[in-house]
Structure formats: C-alpha cells, structure tokens
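Entry: chain A
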Amino acid sequence: MLKVDNLSYAYSDKYLFENLNLYLDIKTITKVSGSNGSGKTTFLKNISGILQDYEGEILYLDDNIKDISSPNIFYAGHKNGFKDNLTVEENLINDLRNPLFDLDKIKNYLSDFGCEVSFSTSLGNCSEGQKKKILLSLFASVKSDLYVLDEPFSNLDDEGIDCLNEIFWQKTSEGSSIIFTSHENQGKSSQEINIDDFKND
Partner candidate 1 sequence: MTNLAKRIFYKEFVSYRKRSSTYLSPIVFFLITIALYPLALSNDPADLSFLAPGITWICVLLSTLLSIQNIFNEDFEDGSLDIFFSLRVSTLTLVILKILVNWIFSSLPIIILSSTVVFLLFLPSESLVILLTSLLLGTPVISLFGALAGALSLGKSSILGPAIVLPLSLPVLILGTSAVTSFLNGENPSFYFLMMLAIFIFLLPLICYACIGALRLHYE
Partner candidate 2 sequence: MIYDFNDYNLHVWLVLLITIALISLNLIVPKVRLNKLNKLKKIDKN
C-alpha cells in the first residue's frame, strides 16, 4: 500500500529524522510515537503529500506520491480544518474530504461517540471534545484507502477511545489502512514506529 524508503526531512538545515523506512500493508494500523516536536506531524504531512520537500521516496501503490493526482488519502491534522463561524452541518457538507452529502451516517457515528450536538449550532460554541468527535465521525463515514490521523486520541473520553478503536478495527477489515500518532499509549496498533529512533544528533 505505502512504502517509505530512507526518508529524511530537514528544517532549516537541522534534520528532524533521517533515512526512515516503513512499509504499510493494507489492513494494518500503524502507530507513530515519539517525543514532542520530534517531527511526527511532519512525517504524517510527508506521507499525505502536503509537505513534499523531503529526501528519499514515498511510494503509494508503488508509484511516487508526488506524481499521483488525487490519491484516496484522508488527512486529519491537529487543527480540524473546520471554521468556527459556520454551523456543524455547513462544516461537514463543505469539507472537501467528504464527497457524499448524507449526514445521517455521520449522525449515527456521532451518537456512537456519545456526543449529542445539534447540527444547526455554530461550531464556535461546541467544546473541543465535541469538535474532535465531529471530526472523527467524519473520518468514520468517509471511505478511502489510507487514513492519516494526527493525535486522534487526544482530548477524547474513555467512551470515545473505545469507539474509535472499534472504528479502526472495522476500517481495516474493510481493506484500508490507518496510520496515526499518539504519545500516550492509547489505541491498539498492529505495528509501531518511533520517530526518535531515526534522529541521530
């Protein structure tokens, strides 16, 4: 599915990580751990093609990720990409990662997460936890081959964590693969990689 060979990324002449190798098979959950500021987010951005100024190569379905026009990758970063002045519904409909418009699927996942928020309230007055659950239910409802999630488990309550693990398992059984970062040891994963091992200063 996705092959990373000796990827190294330098930020103003200081290497965050060097010759990192990783192989993501389909139906796998990969956890990326590492100390704060060790380049976990940068690594995820490299994989999803946002940051392309790296040395080394990333092959997605064995052709270079830089040449693929629109890969079927779902990226969810620290910042959820929603606008606070729009309502929850407008945010979900207009999010470019969400090709289909049916909101009931998202509603079901939201109730699984145990978060009752009306769709017409503006996102501004939802709590951080609720925003995270809205983002995760969007993630759950979108079908794509590779899911790249940045700190999905942060500020989630226990009920949310179990539900997310369950969704992870369900997604991989459908044939896609997930890579996510988390510094606490939440989230079951089939393989784990630590960015700090690839730092040699």
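If you want to know what made the cut, all candidates are chains of the complex that A comes from, given by their letters.
FYI, a residue touches a chain if its C-beta (ideal position, glycine included) is under 8 Å from a C-beta of that chain, and two chains touch if they have at least 3 such contacts; residues count from 1.
Keep in mind it's a predicted model, so treat the numbers as computed, not measured.
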In-complex contact of chain A, chosen from 1 or 2: 1
Candidate 1 partner contacts - residues on chain A that touch it in the complex: 45, 48-53, 68-71, 73, 75, 77-86, 90, 94-97, 122, 148
